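Left out: one protein chain. Kept in place: all the others.
Coming up: chain A.
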Amino acid sequence: MSAVVNAPAHDHHEDHGHHHKQTFISKYIFSFDHKMVAKQFLITGLLMGIVGIGMSILFRIQLAWPEQSFAIFEALLGKWAPEGVMTPNIYLALVTIHGTIMVFFVLTAGLSGTFSNLLIPLQIGARDMASGFMNMLSYWLFFLACVIMLCSLFVEAGPASSGWTIYPPLSALPQAIGGSGMGMTLWLVSMALFIASQLLGGINYIVTVINLRTKGMSMTRLPLTIWAFFVTAILGLVSFPVLLSAALLLIMDRSFGTSFFLSDIFLDGEVLSHHGGSPVLFEHLFWFLGHPEVYIVILPALGITSEVVATNSRKPIFGYRAMIASILAIGFLSTIVWGHHMFVSGMNPFLGSVFTFTTLLIAIPSAVKAFNYITTLWKGNLQMNPGMLFSIGLVSTFITGGLTGIILGDSTLDINVHDTYFVVAHFHLVMGISALYGLFAGVYHWFPKMFGRMMNKNLGYIHFWVTAVGAYGVFFPMHFLGMAGLPRRYYTNTAFPYFDDLADINVIVTVCAIITALVQLVFIYNFFSSMFYGKKATMNPWKSNTLEWTTPVEHIHGNWPGELPVVYRWAYDYSKTNSDGEYVITGQDYVPQNIPMQENEEDLHH
């Protein structure tokens, strides 16, 4: 079937060389080509990442040295830092926009947008996405969302500042906080565009994976990256529309006087007319997206890790089918656990019991994945490329962060650590740092495919080790702040003398955060300089099995110059030997997917 579907695309490629020449605009700007769209997503995501991480450094400085004057505040925040002292309003705004940018713009679009676009067609053996036009539209809507979000930083009363979860009534009423005026409106517009972008992208990914697989590429021969992107896209399609509906209802409450989320409110000396709404409804709608969202962020990172770990261990990923089952189980369970964000929201305690049950269940497939990664390393021949280091780092932070999830997912234990720094430490490790490691692993691993050049490995090593030490230095001590009862989103802790002895920990955290953030500049330098001056890549630098390494280094429209490759085996025939102990292909410890079964080779049904 896939051969039939691919035929027209193939013809198109043949024509292409003779007829229309690509202009600068159609090649680099409004490109339909999935490889270019992927690069656009990546670079936009990285730039947003610089903004997001930069903001976190600003508010970390305030937390370590509260209400002190810093020239950098005065320079960057202007009127929001009179005499260099950060105001509470801009602190909340920075926290809010940091969360929004990192979760949505960097880790959703920058990670899954980049690698789904790059790898889905290349690894399944397709000429391009099912709809190149929708793909282009998806990027440009994302770009527009970024521009609007950045513009919102400059509005008179400040950007949205009610937390990235934008719970009403705070986010609905400009009287309650300045950022809920124009800043919030722009936030909502930006997110609406972002959701549209995600949906266009998601439909495309799903259709492409289902319909455009090359001959022989059955679902059970797909690399785990594709499985992860596929399930991620389904999750996005299921949950993002719910966030859109929440945003729409919030817009109605804000601008058209409806009362979906507002009731019985007295502000600024007057009673508002809103009656009968419930903020808890918003929390349900928000977390119906919000929780799958964290898996939308982490699944692609785990998919990338599976691929990078297997390639660099020169071993098949352990338990391929169990890994698929885990991805599916995580995907399914992730849609029915949102209530664990709401144990103390005032919803019925019985519901809390149900959500505790489903939440702790999700630890099972997660544990299986972690064990399988560890077993994949066992008796391997580990090639310590920077991508591999970041993948191992991911497994480490995923375990550390995931384990504290067992505490937070338990409704009883959540009572006292809810909304404290314990939560902040937990989710930064398990989805923030882990997903960033996945992003870095992907960039180091597929940089040769994207730009035809290699990144500098030594700079990669520096980047990894300082980041690994720094990230734990930031987030491990942070758990103790939470266990001391310190709430998150506090502009300063000085209002409570009881928390005075936490000041030291806050300084450690901030110093580590600054070091870690600075070393990302090494990555940025490595990334951009390698793009132009890096060593020219060979076709298959990591000796990998997947199909993207059978394409020429120079990008061409349609990916493969001739016929599409045919797939004869799964993606993980690393170090496979015949019964005599020799590699299947003599002198080569890997067998790419497009190599037919060899004589004497044992068919293991992969």
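Points to keep in mind about this one:
Keep in mind that, in the parts below, contacts are C-beta pairs under 8 Å (C-beta built on N, C-alpha and C of every residue); 3 or more make two chains touch, one makes a residue touch a chain; residues count from 1.
Quick note on the criterion: contacts and distances are computed from a predicted model.
Hidden from the displayed complex is a chain whose UniProt protein name, among "Cytochrome c oxidase subunit 2", "Outer membrane beta-barrel protein", "Spore cortex formation protein SpoVR/YcgB (Stage V sporulation)" or "Potassium-transporting ATPase potassium-binding subunit", is "Cytochrome c oxidase subunit 2". Between the chain not shown and the residues A:43, A:76, A:134 or A:368, the one that touches is A:368.
Touching the chain that is not shown, out of A:501, A:580 or A:599: A:501 (per the contact rule at the top). When you scan A:135, A:162, A:334 or A:545 for touch with the missing chain, the hit is A:162.
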